[in-house]
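First the structure, then my questions, so here it is.
Only one protein chain is missing from this complex, and each of the others stays in its spot.
The first chain written gets the first letter, and so on, giving A and B; residue counts start at 1 in each chain.
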Amino acid sequence: MERYALQARSVTQTFGAFTALKHVSFDLREGEVHCLAGENGSGKSTLIKVINGVHAPEPGAEISFHGERAVARVSPQEAKRHGVHVIWQDLALFPDLTVAENISFDGFVARPFGPRNTAANRQLAEEVIARIGIALDPEAILGDLSIAKRQIVAICRVLAADARIIFMDEPTASLTRKETDALLAIVRRLSSDGISVVFVSHRLAEVLDVCARATVLKDGALVGTFPTAGMTQKRLSELMTGLELNEQQRPKSAFADRVLELKGLSRTGDYQDVSLTLHKGEILGLTGLVGSGRTELALTLFGMTQPTGGQILLDGRKVRFSSNQDAIDAGIAYVSEDRLNLGLVQNQSIEKNTAATVLDELAEPKYWLSPRRVRALCDFWIEKLRTKASDPALPVSSLSGGNQQRIVLAKWLATNPRVLILDAPTVGVDVGAKAGIFRIVRDLAEQGMAILLITDEAGEAHTHADRVLILRGGAIREDLSPHDISEDALERLINA
Amino acid sequence: MRPRFTSWSGDKIELSAMIAFLLLCVTLFGSVAPHFLTGGIFRSMAFQLPELGLLTLAMFIPIVAGGLNLAVTFTANISGLAAAFLVKELMLDAGMVALPAALIAGVGVGLLIGLATGAMVAYVGAHPILVTLGAMIFLRGLGELLTRGGDISGLPDSFKTLGHESLFGVPIPMLVFLAAVAFCYYIMQLTKLGFSIHMVGSNPRASLYSGINVNRVLVWVYGLSGALSGLAGIVMLARFNSVRVGHGESYLLITILACFLAGANPFGGFGRVLPLAIGLMSLQVIASGMNLMGASQHLATAAWGAFLILVMVLHAPFQAKP
Partner (left out) sequence: MPKVLTSPEGVLACLILLVSLILTATTDSFFSLQNLFDLLNNQSVNIIFAVGLVVVLVAGGIDISFAVAASVVQYVTVTLVVQTGGATWGIGLILAGAVGVSLGLLNALFIHRFRIVSIIVTIGTFNLYFGLLMYMSRGRSIYDIPDWLYDRIPILTVELERGSATLYFPVLVMLAMVAATWFLLARTGLGRQIYGFGSNPEAARRSGVNVALIHAFAYGWLGLCAGIAGLMQVHIVREVLPNALYGRELDILAAVVLGGAVLGGGRGTVWGAVFGVVLLAIIQNGLNLLGITPFAFKMIVGAVILAAITATNAERLLPRLKTRREG
């Protein structure tokens, strides 16, 4: 008979008039690795918070742990007693403390005036580290470790607290392929110890093979629980969005005017010997996993870093960018993958963010930056890109992900660039809004802009690019036309 | 589409509230304090306000840029000293020419000190509080070394004009302050630099990625702050006809108080010049009014402190968590 770590039936959660979960059921076997998938706002986080006792669901829910009697709501104490732990994406660790102290932190909270027993903490840390079989110095300062190692420390921390059901929120979002593999190896090990692990993500390609089943939520309702055997990323995203994604591939066309050429471009430690040509009106897909060197390459093209070898040619002329201002002046625009921290100044206004790249043009005469011209520029782009923004004076953080990304596009289009580099332009953007963003991008290409589309989603590259380059380990490994290859094959090549 | 009231943005509401508060203070003291509404008090206020006001403007710009300049008062002292040395050594008999020369020297020295501080903030990347704290201790020491702890006095009479005369019935120091307010308003609201200062104050990295030269902006932020401090130093020199290191030291934390009172965000990015000017006037009205009622300047200082906390407590429910 199957032994269940967790069975939840008919969980409904409302916040005022808003229903976050509608009669959702979820079950988890002991030692199972399970995917919990869904778009932003689909109810994944709410479900977790019901299970770990943060939220009290509507009456009628039945939740039971380890086959015990079902209860209508879980208290935080009960969740703790049953070993339910959540590792949120921000990890909630302490960068200034040592690994051992991070692992033992709950002990400090439980006994504030007890002695801080360094030897015991160290021993506890060493035990759990040994349990997951990874080399980690308990005395290292956490802030000195890579994100992947911090992720492992977070796992150690919940293991030290006797976790039996672990929810991991977007655990692979910023890991390299190798680091992801190491993480998955740890998860398999936990699973064979009888610990159940739930991966929560809206991008699950990397973890599909480790999971036995996937539960998909959409708009707070259960779509279903599916075995992962035979599941593809495409099928999963269709389940998550409920949309049959049938965007047309770009028609085959020939491009003549070379805009940007790289000849043997290298930067020690980041990428080597990259050569490529980008034409007028072309969308060039540059794919590769995190750590493949794709963002590093983009930062060099944008003048933020300098290459250690090779050449950049713009319209056939050799260029050197000593700063990103040089690159912007030369007509290069860069939409960062990190919209939250680098793409926009979140708490400043929509109009300020739109105008930030073109201050020199707006200030005419030089010593006069007219607020009216700033507003006019912003109004123009809001209209042009069909952005939903009620008041340009509001902080840009008040907009949804898709509309924020339109503002990012607007601020770069305002510079009238020759080359637009899009680095993961749809991160944190819902599927409907994604289509809108790509409509804009395709229009721009039609009008003759040269576009470098950096993405790790095979589907995006396959559908929207005219040519796809695959970066791996800092070098271009494949150069293909999406018309000659299926999306699944492309996905396998990226992940190879 | 857009509801009308949103065009009445938070800034305008805040400014109106501050003006209303200023009028309230004036009425209140006018009704309880004898002779408050007679001209004399406004004249004396108008002579007292500019020193604090100029230093507050010098503090304000770095705060909007996400920093702080703890060196403003001693920058003012050193600039005043430089001007006094120049005039005493070279132009004791130069008559009216001495005044503009002193102004240029003072503002120039302040500017240089500020640019150096700004370069350290920008290129060393240490927290502005630390850099300016170090600069403050250094400048105080430099001043002590130059003056051996004493006063430098005995400036030509032309300085009295700047410190004590009026033009069209408005004291000249007040005119200097108002000009500085206008200048700061122009810089902060109507130039690329001001635009960039707001952006850098909120998020320097995202500003850099937008093509804003963050380091240059920071150097100028502290440069402007230093120049305004230098101007304050000259006004102080003219009013007291002497310079002493440590003069105006007690203004330092009050300038920060005034900036926060006027709604400047301690994390940078936000703050407006006009509420600042109005807020300063309110502080001066409180001080002068209390003075007329027989309370000392110290009680007014206490009232300012209590007032800041009160305003923040009232603000608290409306502010998003940082």
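Criterion: a residue touches a chain if its C-beta (ideal position, glycine included) is under 8 Å from a C-beta of that chain, and two chains touch if they have at least 3 such contacts.
Predicted model only: the values in this text are computed from it and were never measured.
Peer 1: Which listed residue (B:L37, B:L145, B:L167 or B:A182) would be found touching the missing chain in the intact complex?
Peer 2: Residue touching the chain left out of view: B:L145.
Peer 1: Quick one: say which of A:R116, A:R386 or A:R492 touches the chain that got left out.
Peer 2: Residue touching the absent chain, from the options given: A:R116.
Peer 1: Which parts of chain A face the unshown chain closely enough to count as touching?
Peer 2: 90-97, 101, 105-116, 136-137, 140, 143-146, 149
Peer 1: For chain B, which residues reach the chain that was dropped from this view?
Peer 2: Considering the whole complex, chain B reaches the absent chain at 70, 120, 123-127, 129-131, 133-142, 144-145, 147-149, 249-250, 253-254, 256-257, 260, 266-267, 295-296, 298-306, 308-309, 312-313, 316, 319, 321-322.
The rule is simple: only the chains that are shown with their structure count from here on.
Peer 1: Could you give the separation in Å between the centres of chain A and chain B, each centre being the mean of its C-alpha atoms?
Peer 2: Chain centres of chain A and chain B, defined by C-alpha means, are spaced 45 Å apart.
Peer 1: For chain A, which residues count as touching chain B in their complex?
Peer 2: Contacts found on chain A: 304, 323-325, 328, 334, 336, 341-348, 352-353, 355-357, 359-360, 363, 367-371, 374, 390-391, 393, 411.
Peer 1: Per the contact definition, I'd like the list of chain B residues that touch chain A in the complex.
Peer 2: Residues 1-2, 6, 9, 189-192, 194-196, 198-199, 202-203, 205-213, 269 of chain B touch chain A in their complex.
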